[in-house]
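The structure under discussion is supplied below as structure tokens; questions concerning it will follow.
The complex is shown incomplete by one protein chain, all other protein chains being positioned as in the whole.
For chain A:
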Amino acid sequence: MPLFADSLFADRHPPDGTLRRLLDEPAGVADGDRAHVAGCTTCRSTLATVRADAEAARTALAVGPALSTGVDTAWRRLSASVDAETRRRTPAAAPARGSRWRTAVRSPVVAAFGVVVVLGGAGAAAAADWLEVFRTEEVTAVPVSSTDLVALPDLTAYGELTVVAEPDVREVADAAAAAEATGLEVPQVDALPTGVTGEPSYTVAGQAVAEFTYSADRAAQAAAAAGETLPPPPPGLDGATFRLQAGPGVAAVWSEARGVPALVVGRVTAPTAFSSGVPFETARDHLLSLPGLPDELAAQLATFDGKGTTLPLPVPAELVTSSTADVDGTEATVLATRDGTVTGVVWVEDGVVTAVAGSLGEDEVLAVARELD
């Protein structure tokens, strides 16, 4: 609707953007601007150019005849992909006896946390610069900082979260020292991609352990604070404790003059979640059903499917693309910033998570990943 103030500014030529909108949505343009354009030869001439460009773009972007495949066919194709993905995530059998801490889950998000420990845990390490690259791309949901364990405390609304062991993140002299510190086979890159030179710096991290104990009382309070009633928790959940454990890990970082690491290769013992009785998924599904659960936390928890052998990081699709690729027979997750400046690939094999990332193309990152020793 027209504002009174518009008439005051009607003498001014409206900007091109306004003229552009005038073509599509005249009602979205202020009355004063419309009146001005109607009576202004300069603006009408500009409008003609704007219209010609818009028309040219319309023609250039025109698409051919209708769908070649029906929606039904396309749906069957998608269903097949989704089913295949679901099957891959379903474990063969659940190990269910023995120690008090029964292995219940190899959680992708905890795995992400594990990579985080390696890549982001060292505020001082060069790896942080690489994370900074992601951060400048506003990929805030990529759990790539040591604060991620601190981010888990959002769970404190639903119970007790205790950090049992902090990873002791530090830089070491070389690959041999890194191997000794972590007990991991330190990945060796034989052929560096074009533009990546020199020796990497090595950062190692010990094991990080956190425990979360669910409290029905606290969850009820959180629900009440959100003006809701707590759905009844599954039997045995109240007081149940889950132990999340990640590390040790190592990261090799090749830096670039600009300070943006050109290449980062990280490896970490696949993180695991243990439960003392109630399966972790039960707790997760219950938490997800809670009213007032913050969206971000819900998104984070939802990816705790506990079945993943790949590492689907909870990244916002509008900022980062994610796809899958094969790395020596293992399915890997490929992440790339939308502008293509940073690409990473992450996979889990035999209980070890390996990540390769850098300011490289997908082809280059995958080539490094496939050549790792």
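Here is the rule we go by: a contact is a pair of C-beta atoms (placed from the backbone, for glycine too) under 8 Å apart; a residue touches a chain by one contact, two chains touch by 3 or more; residues count from 1.
Methods note: contacts and distances are computed from a predicted model.
Set against the options "RNA polymerase sigma-70 factor, ECF subfamily", "Putative repeat protein (TIGR03943 family)", "ATPase associated with various cellular activities AAA 5 protein" or "N-acetylmuramoyl-L-alanine amidase", the UniProt name belonging to the omitted chain is "RNA polymerase sigma-70 factor, ECF subfamily". Considering the whole complex, the residue from A:Gly17, A:Gly39, A:Gly227 or A:Gly329 that touches the absent chain is A:Gly17. Annotation: of A:Leu61, A:Ala173 or A:Ala191, A:Leu61 touches the absent chain (contact as defined above). The residue from A:Asp285, A:Glu331 or A:Glu349 that touches the chain not shown here is A:Asp285.
The hidden chain makes contact, of the residues A:Ala38, A:Val71, A:Ala173 or A:Ala191, with A:Val71. Contact between chain A and the unshown chain involves residues 15-21, 24-25, 28, 50, 53-54, 56-58, 60-61, 63-65, 67-69, 71, 74-75, 77-79, 81-82, 85-87, 89-90, 281, 285, 295, 298-299, 302-303, 305-307, 312, 317-318, 321-323, 336, 338-340, 362-363.
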